[in-house]
Each structure stands twice: as structure tokens, then as C-alpha cells.
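What you see is the complex with one protein chain gone and the rest in place.
Chain IDs A, B and C follow the sequence of writing; residue 1 opens each chain.
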């Protein structure tokens, strides 16, 4: 039985991001939905990711003459229409026939950054071609095989995101219950297989793919990746001030704070709770991208006000992709941008810089 | 299809204020009810508004000889039978055929202050006529058109409430789901339309009305309003100590602490939680009105003990209006006055001044 | 229709005290049950009374050789088999035909203190006769009529409890919904009526009875009561350190910490939360009785360890009375004594004095 993904292409109506999950659940194959939605073990950290935004409140300023909000911002020389970017996630063919190509197109239409995973169901080249001139990042799951690393980094477009928090997969019970296996090929791996072998690398199983992955990164790995590419390198999965310091010392060009959407270590802190600690250590030396748990414009505002330069969203994009293809992805960005604009205007902030300079208050 | 509002006129039985919502829900058109009841986004701030009163407790004094409670108080030269006043709210024709005229009458019968909104379904003059000699306030949604501001401020009776927290409408999902549009005309706008145009301003859509509103107030706007009226001016929607200071420096005659009943910025603090901070900054230079979340006499007591001079109620009044017209409104005041009296007497306080001098204790 | 109360006389099986409420609810007339069970307004303080015991934990000591627990204690010269006494409550004829006479008998069988209310359905004399030689206290609702005070205090047996927290009745919604009226005569009032009038005082309505009550006690009232009786006088309803000091200065022989089981001021603190503050001020000058929310031997232990000398239970006794008459009341004491013994032994304390010297720890 071949896997049937969505092939719809249209904007979607969105009341709020949280409600997308239920809409997708009704349409998607159970195992695939479980893989996308699920977190690890008790999903405590996953739930905390979102509820922790209530640990801080925004004390609105109402006499600052704010008659509109301007979401534009920059990362290095990249102009962005919004501080909300897409968080890389694997296997987007589960959500839509066009997979990462459609996500790339939808994110580009929103004027934001798309990142393609090593474990994408689309090649880096095809995703880039789907959104020419858009600032595509590449999420590397580093391999023990340096030939693979060199081969694939050469294809990266704008920046590299080195995943550091996947020394192994988190214990996600729903995948066990569903006996979930990736049903679709991974062409970036196949391409390397084709190049290095005599062409029969296609159809490689997930077990082999994971076996090739390098578990347990060390600071020297950051240096090695820096040597293999001239692009800037984010280190993703940072959850402690110590690791942020180590990564910067090893040459990281950016810190990507994430707990993988609660999919890895359960019992760790909410990503938002550690953000201020890490931002204090980073101290503006390199940009900070923040993800995990963001479902509201309010959450984006609070993350920016707590030290993030950009805020990434993962599952919401995949849900938008499933419900409406590239246009569905753009709808998700449009909706969150709308909520963020309203929040900014009601909070008394006009620009992203003003948001970043807003002091939040501890909730009672 | 014309909108059908209530036309009942009688006192109502009230067990508690919270139960009114369910009674109104059964009778009112869904969109109108959603507009009145709803808060923004997750309604987190809206719920916190009421639950936050539990963050403080009243430590009762039982040996102070309190055999009755006296609710009388004053605002400037205005004698009031109760520290509970009505919070201005738009479009009361949704609740009752007589709209603001009935509310004005019911509030006057309770010996309290009625405030009419720019976006009322009754003219300022008609509402005033419904309750002659009552201390009617006027809630201004400032316009970009100074002619409008001058035209309408001239009609204000006793004081002006300048709304500062509506730089744009909060994101209220229930209105989106219901595709809610105001079904009734706004005669205060129509009157200005009639005066300045050649008379065809009636039936103006909500979109145009909101387009005319001035978003993003600045301190100079307070000065401008002060120049256009000799009445005292409250600035409404203050949620931060900084804004209170700015408003007073710009000439505000009173500070109205409110988060619009949780209808604007979601993720902001409960109004009660910021009250002591703001009262500390105001330091009795001008009177403080407090609203958002008040459903019990106990809440009124705690707000007064935390720095408020008067406490305003919004939705409860509209529910009373729907259930019993002017007399229903009076019933709401009577009920809360009864609860407040009992609370005062059990707490060991005889007068509103004694309540204000009561120290609350942090809940465990 | 005459009111039908229970007339059963037998011990009752008790798994835990909390489960008694449901058993009584099935048998008792709705209005009477609502009156006994109910608290005021949102019942927030009532619920906090019990849940607040979790704010402290008992850190057990296991190497102190405790092979039994001794519950005996003393109040002045009164030997008690348990530190758990009965809290006075009105109108026990609602629960059982024999009313306070059976309660007195059941409490005496448990070797503890019974207190009879001014508003009992049994005379002070009849209750005393039901349990000869038992240490019966008398709960006075002071009257504006000093003749009444003198008349009734003369009948008191062992000590007087002056109720200070009932300047008026709390707002108990269940009584309003049920339109509850006391269905039974109040013979202590009738007796005074018979003496002072020409004998037609019987059947006096509740309205008149409450009208005769003195609302708003002052310290001088304590002195006045002390002048009218040679018995020791507890002041009941203390919830603040200030009032404890005032009461002692006015001559109180004991402090009775209570918030009337959450039936008076809603929004006040849990009684257990204020106990340490008040005990600190009292500083062993006079004995402290504590009530409100006690449903476990564990709660008794924690109250004793927080400064109480004796711990009183109200509703549980009435439920026992309803379910089994005098023997049912004794069953309630036996059960709580058993739980207290187990708690003491597991905590590493042998005597009530050792419990009082146990330090509790703040829960996380």
C-alpha cells in the first residue's frame, strides 16, 4: 500500500493555530500524524513549552502613538518580512505530496526563511528551485562519514543548521504504539548513495540512515563543519547557557534554542523558561533563533522580548502544508503575523526592535 | 432580518453575578452574545482577571463593633450611593431595545455613575434625558477628525473617559467564528455625519466607523482633549505604572485601570495584579477607577483595598439590562451592593474609607 | 408538614470523614442539608480550609521507639481523652430528633468537650442532663438585651464561647436557592421569652431571633460577658493576630481560631494558613482552639504542630449524629482518634505535647 498524502493547494482559513491539529488529525494517516504531533514520554516538556509563556506577562503601554506594527527585520544581510521563520522538520512528504518544495514556496511567499532537513523527502536542489532566490537554510544531521558531510554541505544555499540535540531519538510512545516507519524515500541520502556507490542506494531503510548519523557531537564537530562550508552555521538544540558558550567558542555563527518541540528529553525545562538565561550568556555576540511551543503571536512577542532575534515554528507549518500546500503554509504565517501585529500594537510597540526592548513581568 | 433585542422591564432575581451569563446566553442572538461575553485569543487574561482576586485574602477583624456598612462615597463633588459604577460599553442596543437609555436610568436609580460610549446605540442626549441630573460620563473613542472630537465632546455631561487601550480591536475569535457585524446604527456618529454632511450619514458601516477612529494615542492627545472640554478627563485602559505617570503628566484628571475586560491584549496581566503597582505611582494625586473581572462584592472590596477609589462593572450591567431593562440594571447594582455590604461587615469595616485602609494578605 | 429528622441510634462504620457528607445527603431534607454543608459565596475559603493543610508536610521520625500514641491532654483542669473536641453548631435537631442531647451524649462517651449553641434545638439544661458531669461549654450569640445575656449565661456549665465572627450571616447561596427557614423551635430563646413575657414566646420566627442578636462586638463586650459569668470565656472567630491581641487584652481566657467553616467571609484566608501567625502573637498566654476544614487525623496533627491546643470539628459531628445518633457521634471521634494515633505513631510522636513540639515543613 502506497502512502497517500494531501495534494490540496489553496489558502486556508485559520481561527487559531491550536485548532489546526484537530483538523489534520481527521485527514492524516494515524502513524504519520502521531509522528508529527507526538512528543516524548509523558509529553510534559512538550506541554510546558506552550504553557510556560504564561510565566511572563506583557504589561501594555497605551500612550505611545502606535497606529501600526512593522514586522520587518533582518538576519545578517537577509531582509525578512517577519521575525517568524520555519523550523526545519523531517519528512514533509508525510503531510503533502509536494513535501518540502511546497513548504519552501509557501515560506518564501511569506517573506521568511525555509530550512530543509537532511531527512527531507525532497532534495535540497528541488526545494531551492521551488522558491528561487529565497533564503533557504539547510539542517544538517551530521554523519560519521565525512564524505557525506562534504557532499551535502556543498548543496546548502544560505546557512547551515547543525542539529546537536539528536544524539538519539527521544522515546516517543505514539510511534511505538503505531509501529511507525517512514514510508517515503529520503532523496538527499539516496543522492549520496548514488554518487558514492554504483547506483543502487535507493530504498535504503530508516535503520541504516540512522546508523549513519553521528551521535554525540563535540565542539570540534562545529569546527569541522565550519571548515567544510563558507556559510554561517547555527547550532540547534541548545537548552543550557553552558552549551551556548561552548558553541560560540567553537565558532558557531548563531545559537538555535530548541528542545525539538518536546520530542527529545522529557523532564527538561520549557524552552521559553531557559531563553532568558541563554540570551544573557550569548549577550548579542551572535543571533538567537528560538523555537518549541510557539502557537500564538503573543508567544512570538514574549520570545523576542526575552532575547530571541527570530522565532521558529515547526508543527504549525506542517499542518498548514497538509491542509493547503504552499498556500496553506503562507496562511499559517499570515495568521501568526496578524496576531503578532495586534499584540505589538496593543502592547505599544511599533517595530521588532521595540519588542526586543520590552521588559516582561513575572506572572503572579 | 431585523435584530430582536429584549424589551423586558422588571427587577431580576440574582443568586450571583456569574450565573447571569448562562441566563443571557439562552435568550440572546449568538453573535451578539459572543461579542458581549468574549475575550481575546485564549481568553487567558480574561480568566485571570477574575481568578487573580484569589491572590490576596481579606483577614477579617471581628471586634470592631461593625453593625452595618455604609457604601456612600464621593468622586470629586459627586455623591455616590456605592463605590461600584458602570463601565462604558458599546452597542447596548444588542441587549435591550432601549439600550443605553435604560442603562442610564437603571444606574441612576442605583445612585451611581453611568458612562455612555461613542459607539452607543443611543445618543448622548437621549441617554442623559433618560436619567436627568444623574452624573453621566462620556467615553470618547478619539477620532482623527478634530471636528468630530469637538462636536461630540460638547455633548458630554459630567466627565470624559478617553479610551487609550483600543489602538485596534483585540483578536476575539468568537466574533470571527460568528462573522459578527454590528446590526444596529450608531447615532452619535450619525449625528456628526448629519451635521457635517448633507444628511445621508445614517447606516454607515462598522468598517468606516473604525476607520475614523484615531489609533495610537500620545500624551499630546490628552492635552488636546483637555483643551476641547472643561470637564475632567479620565484616561482609560492603563495597565502599567509608566502609563499612569505619563497620563498624569499630560493632564489626566483620573486614571482608569482596565484591560478592557480581557478583550484587547491576551497575555497581559490580570488587571487586579497591576492595581497596587499603579496605585503606588499615582499616590492619590488623582482618583483611580478600576475595572476588569469584578463579579463579587468581595472583588470590589479587594480592589478598593488595593488602591482603587471606584470599581466599575461592564458585562454584568449588560446582562442585567438584557434580563430586565433599567430595573434589571438596578438589580445588578443592588446585588453587588448587598455582597459588598456583607463583605465589609464581616471584614470589620464600616465605611469605604476604612475599606481603602485595609491591608490585604498574600494568599498562600 | 412537620420536619422529619433521623432517629437512628447505633455506631456507624466510617472509612473516612469526607465520605460522610454523601451518605447524609441521600437521607436529609435538601434545605437542611444545604444549610449544614454550605459555605458562603464561591465556597473558596471553605475549600481552602481543607486543602491548605497540604501547604505543610510532616517529616516523619522513625527511630524514636514509638510503639503507641497517647491522645490524652488537658484544657485547664479538664482531662480529655483526645485533643479533638466538638465545635458548637446551631440547630442540631435538623440532623436528629434528639438533637444536641444526643450530640452531648456521644461527645461525652468520647471523653471530649461538647458545646451547645444559643440557637440549639435543645435547652442547655437538657443537653447537660444527657451527659452528666461532662465538660459542656456554651456558645453565646450575644444579645442587645443584657437581660437575655445574664439569663442564659447563668445556665452555662463549664466555659463560655463568645461568637465574634457573626456580625451578620455570610451570603450562603444554597440557603437562598432552597429558601431555607429553620423548621424547628429554639428553646433557649423560648425559655427567655417565657420568663420575661407572659408565656407566648414559642414559635418565634428566625427573623426576630436574629434581630435580637448583637451585631458588631467590641472589646468591651468581652469585659461585659466576663462580668456576667465566673466561667472562662473563649472568643471565637478570630482570624487575625490583631484580633487575638485585642481579645486577650479585653480579658479573653482563650482564643478560638475559626472562620466558621467557610460560612461567613468568602475570600478570607484558610483558617490553617493564619494559625501560625496567631499562635505567635498569643504566645501561650491563653489556650488556642482551632477549627475549620478538619477532616483527617493528619489535619489535627498539623494544627496541633502549628500552635493549636485543641482542634474542633463541626460538620463531621453533625453527620455522625444524623447517621447514628449519640453512638454515631462517638464513631466520628473514634475514627478521627484512630487516624490521629496512626499519624502520631508514624510521625514519631507519642504524646500530644510531642506533637505540639513538632516542626512542620513547607510543601514544595
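What we mean here is this: contacts are C-beta pairs under 8 Å (C-beta built on N, C-alpha and C of every residue); 3 or more make two chains touch, one makes a residue touch a chain.
Because the structure is a prediction, the values reported are computed rather than measured.
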item	value
Shown chains that the omitted chain touches within the full complex	A, C
Full-complex contact with the absent chain, from A:160, A:270, A:310 or A:323	A:270
Among A:135, A:170, A:232 or A:254, residue touching the chain not depicted	A:170
Sites on subunit C contacted by the missing partner chain, in the whole complex	15-16, 53-54, 57-68, 296, 298, 301-302, 338-339, 342-343, 345-348, 361, 363-364
Missing-chain contacts mapped onto subunit A	41-42, 44, 52, 55, 164-165, 167-168, 170-171, 173, 176-177, 215-219, 222, 235, 237-240, 242-243, 246-247, 250, 259, 264-270, 273-274
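In this section, only the chains that are shown with their structure count from here on.
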item	value
Self-contact between copies subunit B and subunit C, residue sets same or different by half	different
Size of the rotation, in steps of 5 degrees, that lays the CA trace of subunit A over subunit B	90
Between subunit A and subunit C, centroid-to-centroid distance (C-alpha), Å	61
Averaged-CA centre spacing for the pair subunit C and subunit B, given as whole angstrom	43
